[in-house]
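Excluded from the complex is one protein chain; the other protein chains are retained at their positions.
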Amino acid sequence: MNASRSSLNKVSLALLPVLIALLFTFLVLLIAGANPLAAYGNILAGAFESPRKLADVAVACVPLLLCSAGGLITYAAGLWNIGIEGQMIAGALATTWLINALPLPSYGLLPLSVVAGLVGGALWGLLAGVLRTFGQVNEIFAGLGLNFVAAALTNYLIFGPWKPPDGATMSGTDPFPQAAWMPTLPQARLSPVALILALAAIGAVYVLLRGTHWGLKLKAIGLNPQAARRLGADTTRNMLLAFAVCGALAGLAGSLQATAVYRRLIPQISGGYGYLSLLVILLSGSRAEWVPVVVFFFSVIQVGSPRLELRLQLDSSLGGILQASVALFFLLTRGLRERFGEKKG
Amino acid sequence: MTDSLAMVTIGSVIAASAPLVFASIGETLTERAGVVNLSLDGTILLTAMTGFAVAFSSGSLALGFLAAMAVGAVVAFIVAYGSIALGQNQTALGFVLTLLCADMSSFIGNPYVRKPGPSVPHMPIPGLVSIPFLGPVLFNQDAVVYLSYLVIIVSWLWVSRTQPGLRLRGVGERPEAAHARGVAVQRTRYLYTVLGGALVGLAGATYSLSVKLGWSHGHTTGIGWIALAIVIFGGWHPLRVAFGAYLFGALKSLGSLMQPAFPDVPTQVFQAAPFALMILALLLVSGDFTERLLFYLPPRGRRLFNALLRGTPPAALGKPFRPD
Partner (left out) sequence: MRVELCDIRKYFGPVRANDGISLRVESGTIHGLLGENGAGKTTLMKILSGYQPYDAGEILLDGSPMRFTSPAEAIQAGIGMLHQDPMDFPPLSVLDNFLLGRGKGLGQRRREGRKKLEELCQRFGFGLDPDAPVSSLTVGERQQLELVRLLSLGVRVIILDEPTTGISAPQKELLFGTLRALAQEGLAVIFVSHKLDEVEALCSRVTVLRQGKVAGEVAAPFSSDQLVQMMFNQRLKPSRRTDVPLGEVVLDLQDASVRTYRLNVEHMSLQVRSGEVIGLAGLEGSGQRLMMLACAGLERLAAGRLLIAGQDMTHEPYRRFLEAGVAFVPAARLEEGLIPGLNLSEHVALVSGTGGFFVHWKDAEARAQKMIADFNIVGHPGMLVQELSGGNQQRALLALLPEGLRLLILEHPTRGLDLESTRWIWNKLLQRRERGTAILFTSTDLEELIEYSDRIIVFSGGVMSAPVDAKRITVEELGFMIGGQRL
């Protein structure tokens, strides 16, 4: 009886921030002069109304899973890798460059594009890492600055050297040649390969952080870098490695967005998934086993929100409000529980 | 460039930098108390939207500014309460809020996009305007710019010359010792965080009602992050921070001035430039290798370099304080 009560307790505690967030968004919608229930209904409909839409939810899960998996690694080491958004872009850029550079059709173009994504993201991540470890620039600013630089670089390439022969537009580059298209399910944008890679990534990170020496070293560095160094965990080396691995996973996400979803390079190739993954990490209490749940929840919102613009003339940023407010209330309710719950018991 | 053109340019740089001045000085005060308000960029977006929307709907500029300041204060209060009373990580709270406020600004501000709205009227100060060279530059501005001068001077005097300012510094450096001397540490942290937030709100409203009129998605183009970096660049001293704000403002204006002169250089370079510069500025101020450079400077130069460019954060920045 007690065991089931405590697990019921846990579930209800997890749902509390969601409920409060829904309430909060309810109020925001009222302020904006919209019908809250209609808005919620539209978001759900947007995500679940057809098999194709369900597949879209899975599509959104891919970059979110990959970035969250990577972000968990840097978070374990005590780093706020906000640059994950730019690392995604870098992977997409590297992939696009590769596809443009290799003569087609090329056997193994797709595996190579994956490698390009990993390498591009890893390098961009290392850049932030180097600024942090050798330049003492806080990784928040290094990451953020590099995000803006990466976005500007993308725009430059899309409107400049990589623009379509007919003229540059906001739709991005010309579509990739078919050989560079990651195969997807019929009538859906979901690539099984991408999904498998994403799930494998989060699984691998789970094992990495729990059961390997490298994961333990990262944890030690995150908790007390000075003592960790003295005890033999080289802070610089391990942090740089963490940046590289996280960047690689983010780069892979960017690359897959380019080859599986959009099949071209678009200005918003990273789509805010990098920033969103940081929210996922916070909400999952930096536990890898909770990440898929949170990712699914966020992806539903991601896919459902654009419908608001179509049907209700509401800006789709309402989805972002939902996601961020869940994270906010998660932090606040956890704080309330920690500080005041112990007294009431 | 003629004299008067130079004066107009410098004057417009001063006007365009006012939001940065408000935001970075506000954050300086907050960080001096030991709190980091990472929600700065989102708050500026939200308060820029609020200021414009309220001024647009009510027709009153004053109301717009007040509403923006109130919103800024509320967001800052959430950061303060969440970290001080609830013990959550300041960086996490700030980051979540920055995303939330940004999205809220887009959503609630949607109907106001690209609508023409009120702007702060030009108010040259008679008499002072006639001062040679300084007059047209400093005193041919609007009311908020004059307010920015006041904020710089008052914050500097407050922090360095008053007893409450001394207590503020104590709280940020070593809260246990401040507590031992009877300073209300938590109350001080709340106070300066909310005050800083109000100043950030002022920055946002200034942006949409004086600098870049109106509202659009992502209207303030990341100046919140630049303000956070300027606090570090300015070594947490109000005067140096203000200098940093004007410097960045000047570099940004220089960018848009130079654009027509270099048509081949893509606009994106100028878009990305402030952020690349931000990284470079932080490297200069925080990097170890610049410390090694110090060895090659004569003692006078070393002291000057240190005073101008190096700075250490308040020792208790971001660390929670729990009196037993």
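Should a chain be cited, it is by its letter among A and B, assigned in written order, with residues numbered from 1 in that chain.
Throughout what follows, contacts are C-beta pairs under 8 Å (C-beta built on N, C-alpha and C of every residue); 3 or more make two chains touch, one makes a residue touch a chain.
Keep in mind the model is a prediction, meaning the values are calculated, not measured.
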- [ ] Sort through A:165, A:186 or A:232 and give me the one touching the missing partner chain.
- [x] A:232
Open item on the list: Given that one chain is not shown, which residue among B:6, B:62, B:180 or B:265 touches it?
Closed with: B:180
- [ ] Would you indicate which residue among A:9, A:187, A:224 or A:313 is in contact with the undisplayed chain?
- [x] A:224
Task: Touching the absent chain when the full complex is considered, from B:57, B:130, B:162 or B:256 - done: B:162
Open item on the list: On chain B, where is the contact patch with the chain that was removed from view?
Closed with: 161-164, 166-167, 169-170, 173-174, 176-183, 291, 312, 315, 324
Task: Interface with the unshown chain - residue positions in chain A - done: 211-214, 216-217, 219-220, 223-224, 226-234
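Here, only the chains that are shown with their structure count from here on.
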Open item on the list: I'd like to verify one number: the distance from the centre of chain A to the centre of chain B, where each centre is the average of its C-alpha atoms, in whole angstrom.
Closed with: 29
Task: In the complex, chain B residues that touch chain A - done: 38, 78, 82, 85-88, 91-93, 95-97, 99-100, 102-104, 106-108, 110, 222, 225, 228-229, 232, 266, 268-269, 271-272, 275-276, 278-279, 282-283, 286-289
Open item on the list: Using the touch definition from the top, list the residues of chain A that touch chain B in their complex.
Closed with: 28, 31-32, 80, 82, 131, 134-138, 140-142, 144-146, 148-149, 151-153, 155-156, 159-160, 275, 278-279, 282, 314-315, 317-318, 320-321, 323-325, 327-328, 331-332, 334-336, 338-339
